[in-house]
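Right, one structure below, let's go through it.
For this view, one protein chain was removed and the others were kept in their places.
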Amino acid sequence: MSATLTDKRRAVRDPHWLRGLMIGGTLLAAGLLLLLPLAVIFIEAFRDGWRGYLESFNDPYAWQAIRLTIIAAAVAVPLNLVFGLVASWAIAKFDFFGKSFLISLIDLPFAVSPVISGLVYVLMFGLQGWLGPWLSANNLQIIFAAPGIILATVFVTFPFVARELIPLMQEQGSEEEQAALSLGASGWQTFWRVTLPNVKWALLYGVILCNARAMGEFGAVAVVSGHIRGKTNTLPLHIELLYNEYNSRAAFAMASLLALLGVATLAVKTIIEWRLRQVQLASLEPSTVEPS
Amino acid sequence: MAFKLKSRSVLPGFGLTLGLTLTYLSLVVLIPLAALFLKTATIPWDRLWLMISEPRVVASYKLTFGASLVAAAVSALLGFIIAWTLVRYRFPGRRIIDAIIDMPFALPTAVSGIALTALLSKNGWIGRYLEPLGIKAAFSPLGITIALVFIGLPFVVRTLQPALEELDGEAEEAAASLGASRFTTFVRVIFPSILPALLTGFALAFARAIGEYGSVVFIAGNMPMKTEITSLLIVTKLEQFDIAAASALAVVMLLASFAVLLAINVLQWRIAKRYRGVM
Partner (left out) sequence: MSIEIKNVSKTFGSYKALDNVSLTIADGELVTLLGPSGSGKTTLLRIIAGLESPDGDESKVLFDGENVAQQSVGSRQVGFVFQHYALFKHMTVFENIAFGLRVRPRSQRPSREKIAAKVNELLKLIHLENFGARYPAQLSGGQRQRVALARALAIEPRVLLLDEPFGALDAKVRQGLRDWLRRLHEEIHVTTILVTHDQEEALEVADRVVVMNQARIEQVGPPAEVFHHPKTEFVMDFLGQVNVFRGRVEQGQAVVGGVRIDAPAMVGAPAHADRTGDTKVYVRPHDLQIARHMNGAPALAATITRINPAGAVAKVALATAEGEAIQVDVPFEKFRELGLEKGEQVYVAAKQARVFAPEYEI
């Protein structure tokens, strides 16, 4: 639409020199600031070729970190996925007092610095925390252990699915659900057959963003982990460790995994956005043929 | 329209879903955050004041907020150029650029942190050309600012894009038909209508920068009084088991970012009111 806007309409067109300058600036900024950091990760990781790269993975601690990262994401993502569905049903399909306040509360973890996200759990469950004495009396450990890492991950990824679903479901309204109910469907049938298929792309979108953040979280996890090599290191924490030990090749090799995850996330996100736009366009422009 | 709003009540599951939402929200977010404020409230006032005003802490505030402000401003400028280019021009590679704008969102902060450090340190690809010029890009406030620009840029671009797409060109054509030059049209017609989005993007980038940790710690150098950001200072206090001081600093930062977000909301509310008033 805007292609014709800039190309065909004279009053809207910028002079050539400006156009060149802006495009040049954009390419330069994107290249230096966005592409170069991405490139440097792989180049550093492959500094000693494939063999050097693979050698970096010959490290049991690395595999342990990868395992813990996957576990944390495997708990946090489904929890926040279910939460997102439940919360968006309550918020989008019903009216109640304090709704917009509730939406702000759900977004709260985005406004909290990652370091603070970890800190609050230390205050809850750490040795000097509210529940610390009770936990240590019962021989339970949350901080400096896997549960703390999982909790911190749940916190920082908390809003991702909900914030994708709520606006979409609010916009869609509940007429289709009412139609399903009027046709005799039960609440569950309505949810599974009507609501869920209507939000599936946004749901997927939320889940991949949630997953990328869960696997890549650094600050919050750093605070609760205790950095016990082989026990409480996630992949990002292991990268920090290697980097600080001047084992830069291994650090970048690990980083390359997360960078690939990031690139894959972007790719899926772009495809979903494209799909969503297609769906939107299709529903906006019905065929105009009207056979009777 | 009152009847449309209430009409949703025939759907089942309100009590169950709202109950679950509130429970989970409380357990994961609200109670832990409340713990932070409660912890800080137990600190006597005079001690609290000392904690949040010792020189090392104040230096970290200055660095954090100063670098965040400069970075948000640079992000706003760069973000405007990129958003304008992406919305208004067609050129090869446009869609790729559009897609990779979100790279800083998708890349884990620790990964961005070591990548930027590798680029900007004195042996790095960019750093080695800056070194002879006397510019120290890594382990300096400049490095911190660059990392924060990286983090803040997508916020500005993504809030500006929809606002620019909404300008359908008619207002510009009207201005041109009334005899305004392209420059005047930009200053008087285009800029005012995208200013709210630009401010929102700026504020979002600023809020994010204040709390940023992962992408900054590697490049910062972390010299007390010089290149130590507040987030890092919280971690340091925690590692020294000074939990009270860590909490106090955390509350200061939380209040600061809440203030910024509140400002965004007020701004958007006022703009929404202005436009609704016309209808």
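Chains: A and B, in written order; residue numbering restarts at 1 for each.
The rule is simple: a residue touches a chain if its C-beta (ideal position, glycine included) is under 8 Å from a C-beta of that chain, and two chains touch if they have at least 3 such contacts.
Note that the coordinates shown come from a computational prediction; the quantities given were computed from them, not determined experimentally.
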Answer for the absent chain's shown contacts is A, B
Touching the hidden chain, out of A:Q178, A:N247 or A:T270, is A:Q178
Sole touch to the unshown chain from B:V10, B:A41 or B:M225: residue B:V10
Residue positions on chain B contacting the omitted chain are 2-3, 5-7, 9-10
Even though one chain is not shown, chain A touches it at residues 175-176, 178-186, 189, 193-194, 197-198, 279, 282-283, 286-292
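One rule holds in what follows: only the chains that are shown with their structure count from here on.
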Separation of the C-alpha centres, chain A versus chain B, in whole Å, is 16
Within their complex, chain A touches chain B through residues 2-3, 5-7, 9, 11-12, 14-15, 19, 22-23, 25-27, 29-30, 32-38, 40-41, 44, 83, 86-87, 89-91, 93-96, 102, 105-106, 108-109, 111-116, 119-124, 126, 128-130, 151, 154-155, 158, 173-174, 177-178, 181, 187, 190-191, 209, 212, 215-219, 222-223, 236-237, 239-240, 243, 248, 251-252, 255, 258-259, 262-263, 265-267, 269-270
Chain B residues touching chain A in their complex are 5-14, 17-18, 20-22, 24-25, 28-33, 35-36, 39, 78, 81-82, 84-91, 93, 97, 99-116, 118-119, 124-126, 149-150, 153, 165, 168-169, 172-173, 175-177, 182, 207, 210-214, 218, 231-232, 234-235, 238, 241, 243, 246-247, 250, 253-254, 257-258, 261
